[in-house]
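All protein chains of the complex are present and in place, except for one that has been dropped.
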Amino acid sequence: MIFTSAGFIAAVIIPAVLYYLLPKKAQWPLLLIASIGFYFAADKRYLIFIFVTFLAAYICTILMGRIDLKTKAYIDSNKDKITKEQKKEVKGRAKTRKRIFLIIGLIIALGILCVTKYTNFVIDNINLLLKDGSKIREMNIIVPAAISYYTFQTCSYVIDVYRGKTTPQKNPFKLMLFVSFFPLLVQGPICRYDDLAPTLFGEHKLLEKNISTGLTRIIWGYFKKVVVANRIAPAVIALTGDTDTYKGTFVFVAMLFYAFDLYCDFTGGIDITIGISKVLGVDVKENFNLPYFSKNIKEYWNRWHISMGTWFTDYIFYPVSVCTPMLKLSKWSREHLGQKIGKRVTVYLASLLVWFTTGLWHGPAWNFIVWGLMNYVVIMASQELEPLYAKFHGKFKVKDKPLYGIFEIVRTILLMSMIRMFDCYRNVPLTFKMIGTMFTKVNLKIFSDGSLLGIGLTAADYIVLAVSFVIILTVSIIKNKRGHVISDNAFTLRYSLLALLLMGVIVFGAYGTGYDMTQFIYNQF
Amino acid sequence: MKKKIIASILIIIFLTGGLWFLQRLLMPKYQGKIVEGAMIEEYYKETEGHDVLFIGDCEVYENFSTMTLWEEYGITSYIRGSSQQLIWQSYYLLEETLKYEKPKVVVFNVLSLKYNKPQKEAYNRMTLDGMKWSMSKVNDIKASMTEEEDFIDYVFPILRYHSRWQELTSDDFKFLFEKEPVTVNGYYLRTDIMPQGEFPDPMPLDDYSFGENAMMYLDKMTALCKDEGIELILIKAPIEYPYWYPEWDEQVSSYAEENGLTYINMIPLSEEIGLDMSHDTYDAGLHLNVYGAEKLASYFGQYIVDNYGLEDHRNDPKYTKIYEEKIKLYNKMIEEMNNITEEE
Partner (left out) sequence: MEELIKILKDLHPDVDFDTCETLIDDKILDSFDIVSVISEINEEFDVVIPAEEIIPENFNSAKALYALIKKIEDED
């Protein structure tokens, strides 16, 4: 389901109105019904998948919780009788038993994800090795919408219960709501149970503040999504589809267009999600923090798709880096390969795994894997270059000059946008080749000979895009400076601007006949 | 708090007013260009009822001069025609018109029976956008939508036409609130002449029987007229192309017989009517020009006066003033049209 369909808008408005009319006790059950209905409307077969994932998480966490309670009760009642060693042993045994349920839960949830999303990718790759005639046929498997998001969200809950960070939710319906909360079922973000639960299951009064911030986010999101992303997406597809015509400087244009497109599409979609949740009184954590103002790649990844980045850090990077074999390896390397290398081994290996899986998570294709690895290379390179930077800054003292800051921002945007071209082209070698032509076949004439009018954008479209760009940039700069754009007290100003913006979206939005193809770019992930 | 309420009300007025204005601005203006899109709306300016109501496609609104019917027989008539008007659209337009008036005779051109399913959005729009809101319009939209269309786009046409901001012309501002008439009582006149040429040979069809859906609406139309005590006349205008298959003709004949209706296929009557297709058509025989339309109206008027005993209103003070104006408009249109034709 896409945010701009009439069905989606109706599916949001009706529960939102009922939400405040019904008794407050009925609020979260209503959300559950709406969420199931929402998923059902998308495709009723999806429900089986999400239900199995939920059920596995529910049973495993309940059993883990029971083990914890029993262990605690045993230790408490035998406080004086058992020694410290015995206590440790009991705890250790409990942990081992809990681990069994952790593994079962994760295998089921991740198993469904892998089978539905990656089976054909594996088959394709095996087929590359097989001779003609003995090739395996691709399977016809449905990939449930948003499966990557809800699976990761569920896994984080199961792991948090295992770690003792979260107490298991005993009410299965509440847990089902956590797994399936509908605003998150379009394109995330991946929420943590402890962050979401208090407001998700809480009782909410109709608050003007929630409505105003919620509506602001929703309309602002639609503006970015419908006016900019939908308009520019066909141009990106045109530019990256015909690689014979559009090479050299066209690749550079495509790169910038895609950067603008993806930003508006993804942050716009998340604005809508957070806005809808806010209207319902549910607090969803921010997924972006003005990512294009980052001064380096590491910072960028702390500000772009935050929920995904922290997920990989907390559940892959840390556990892998501090597990016993890794610590042993680290020790061994220090002894045998020297301090310099030894110190790096852990971080390098764990990061490699993180970026490989991040790439794979984005989609079953080598393009995404290579994209992930490119990020890895750039991050590690900049890590290694840090002493050099320090030297440079020690000498030239430009670090605090505003112009240098802008240089760093532009550099980061260009670098990230270039790596991202792996999303766009058909395959990996082609992407490398096209990026190469950007440097070898510079052709500035394309800006004056009208070729940019042949990619599905009219002069009027360019004007709308330029004006939108200025608006988005201005709002971002204000937000960066003050932390907010319109003060909460400026009631009339806020709603007047929103009314204007809404009219702008309706008139200048690229939607309706001829714009159907623009499903969310992030939808499929 | 009080301030907030006032501000809210003002902002809501600003928003709805703004959207209403933008919608009017962005909806296509059919004046002067594709006039077919402006016809349906014009009906609501009528102040008095009519004896005869025509419904159907271009074979009614280009072929029957409503002013000839008035001048020669004192018959008041109106054509609720529109481009490629499909039979369910004719039915719902009839249903809607009956809310405003009760004609004695309804004339339906049967060519559209050949369409059993929704055809094209553009034609739907030209027929539907001009209708005022009523259950008839709602049902009409539902029956007419192609698979790609959404009901909501009819409720808020701005959602469909918003991208016209790129194509706005001075006409969009000129006709924002006031629209010039494009027809006289639904009759769209032309004065240019282009003699009839050769039509391609008819293609044999796999199946000659009319679709179930189309026939269902013919049934509904028949029933509605019966309930209201209105005479329903089925006609096929004297136009040879698009081809009117004998198999189709038979089906309508037997339907009329079964239901006690009059059906007149005018194609063989061309000579009797006095049509000269080297002079009376403006587009090589597809539609009549004003000379042909006046002849046809003269012929058909005589027929309904003879058979349905319609009153002559020419001395009825209720109508004389109104029709004086209409005749003036009619003559002005002929004059303007002549000027255009001569310029060309």
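Every chain is named by a letter (A and B) in the order it is written, and numbering of its residues begins at 1.
Definition applied: a residue touches a chain if its C-beta (ideal position, glycine included) is under 8 Å from a C-beta of that chain, and two chains touch if they have at least 3 such contacts.
These figures come from a predicted structure and were not determined experimentally.
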Requested in this report: From the touch rule at the top of the page, work out which displayed chains the omitted chain touches.
Outcome: A
Report summary line: Given A:T313, A:S451 or A:S476, the correct residue touching the omitted chain is A:T313
Report task. Write down which of A:R93, A:K165, A:K445 or A:H484 is the residue touching the left-out chain. Result -> A:K165
Requested in this report: Based on the whole complex, identify which of A:A145, A:A350, A:I455 or A:A510 touches the chain you can't see.
Outcome: A:A350
Query raised in the report: In the full complex, which residues of subunit A touch the absent chain?
Result: 88, 163-165, 298, 302, 313-314, 317-319, 321-324, 327, 330-331, 334, 343, 346-347, 350-351, 383
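Just so we're on the same page, only the chains that are shown with their structure count from here on.
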Query - Geometric centre distance via CA averages, subunit B-subunit A, whole Å - result: 55
**Report entry** Residues of subunit B defined as touching subunit A within the complex
**Finding:** 4, 7-8, 11, 14-15, 18-19, 22, 26, 121, 148, 150, 152-153, 158-160, 162-163, 165-166
Query - Residues of subunit A defined as touching subunit B within the complex - result: 6, 458, 460, 491-492, 495-496, 499, 502-503, 506-513
